[in-house]
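For this view, one protein chain was removed and the others were kept in their places.
Right, subunit A next:
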Amino acid sequence: MRAETVVGPTGPTSMPAGSRPLRVRVWPGLSERAALLGPGLPWPAPPAPGPDLEVPDPERLDPERLDLEALAELAEAAELRGRGGAGFPFAVKLRAVAEQAGRTGLAPVVVLNGEEGEPASAKDRVLMTLNPGLALEGLRLVAAALGAETSYAYVSDPAARERIAAAGAVWPGPGALRVVAAPSGYVSGEETAVVRWLDGGPAKPTHKPPRPYESGVAGRPTLVGNVETFAQLARLVRRRTEGDGLTVLLTVGTDRGEHVVVEVPDDRTLGDVLAWLRVDADEVLLGGFFGRFVSTGTRGRPLRELASRAHPDVLGCGIVLALHDTCPVSAVAQVLRYLDRENAEQCGPCFKGIPAMAGVADALAAGTAGAEDVQRLAGWGTSLRGRGDCGTLDAACGVVTSLLEQRADVVARHLEAPCGWCADHPERPEATAFAVPWPAEIKEER
C-alpha cells in the first residue's frame, strides 16, 4: 500500500523574517537509543528482531503478527498516557477500541493526531519534522494490533505534513495510510473534532457519548492518539533497554519570546528542567492555556507524577510557560480572551461563560473589579466546569480557579489597584504573544 496524500489548505512554509531559530535539546546523559529526538529508527522497522529490536518478548511484538494484549501490557507497565493533554492511559484506550471492534465486527480506524492547537506548544511538530518514521512506526504497530484497515495522519502544519507524507510513502501496512490536511485551530485537534473532519464535516467537537472508541470515523471504533504518544509506544516496543524509562517532550517558553523543545527522562523534576535551561522565573504556567500556576512543591515533583494526574498540577500537553514579567492576572485575562475567540461557538455555557469570565479578569487587571466580581468569577470557575462538550470551557475554568486559589494574594492586591505591570499595559498583549513562532528553523543542540 502507498500513502495517499490528500491535498488541502496550505499555509506559509517559510520562516517569518527576523524570527529566532527554535532550539531543540535532549537531556544530557539520555542515551541516544532512548531518545525520541535522537537518531531515529530504521523505518519501516524490519519484521524480525535484530540488533535494533531489543524487546522482551519479540515473538509477541512482531508487527507482522502483533498481539494486542502484549502491546497493551507494555503500555500499561510503562504507564504510558496520552501526551495530547488529557493524559488518558493508553492501554485502556487500546483495549476499549479492540473490545468495541469485537462487539460490532467493524474494523477499527487509527488516527495519528498531529494537530497541535495549543499556541505555546511545538513538540509534536518538532517530532514529526525530526523523526516522522518513529511516529508512523507507533501508528503502524497500533493499526496492526487492532486489525485496522485504514490509518490516518491528521496534520495541519504543511511542513510537518510533508515530512509525514514523505515517510509514509513506504507505509508497509496494514491497509492504507491517508495523510490528511487538518485545519489549524485550538479545538480542531480535539478527538471528536478530528473524527468529524475525517467524515467530511467541520473540525468542531461533538457531544459525548458516543466517544470515538464507540463510534468514530464512518461509525467505526476509532483510536485517536497524539503524535508523541505513538512515538513513545514505538520506542517502547522497538528500543526497550534495561533502565530506560519513558521520556517527556516539553515546550518550554517564556514571556520574553524564548522557546525550546526538550526531551527529558520522566524521573527528573520540573525544577531540574528549569535549572538545566537556566529559567529562573518565579511564575510558571504548566499545561499552557489549559494550565495551572504551579505551586512551589510542584517544582520538586518528577515529571512522571505530573503526567499521571495524581497531582492537581498536571503536565497536560507538556507546555512550561515561564512568566518573568507578565502579571498572572493579566496572563489569565489574555488566555480567556484567546479562548473566547477560539472556542467552537457551539455550547452556550462556553460562548457565554468565557466572555463573562474574561470581562471580570480584565476589570481585575485594570484594578476596577470588586470583591463581589471576584466571587462571581470563582462561582463560574466551579459551576461551568464540565458544561461544554469539549475541554475549552474547562481550560478557562481551570486557569481562573488556579489564579484565584493559588495566587489569592496577587488577586487581593488588584482589588486595591492594578500592579505595576498591569498599569503599564492597559492594552493587554494577545495571548498569542506566548505562542511559539512557526514555521521555525529547528536548531538541534547536543
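Convention: contacts are C-beta pairs under 8 Å (C-beta built on N, C-alpha and C of every residue); 3 or more make two chains touch, one makes a residue touch a chain; residues count from 1.
Keep this in mind: contacts and distances are computed from a predicted model.
Within the choices "Peroxiredoxin", "Ferredoxin", "ABC-type dipeptide transporter" or "Thiol-disulfide isomerase or thioredoxin", the name that UniProt assigns to the complex's undisplayed chain is "Ferredoxin". Among A:Arg103, A:His207 or A:His324, only A:His207 touches the chain left out of the display. Within the complete assembly, A:Ser383 is the residue of A:Ser31, A:Ser383 or A:Thr432 that touches the hidden chain. Across A:Pro42, A:Gly300 or A:Gly348, the residue that sits in touch with the chain not pictured is A:Gly348. Against the chain not displayed here, subunit A makes contact via residues 204-207, 344, 346-350, 352-353, 383, 387-389.
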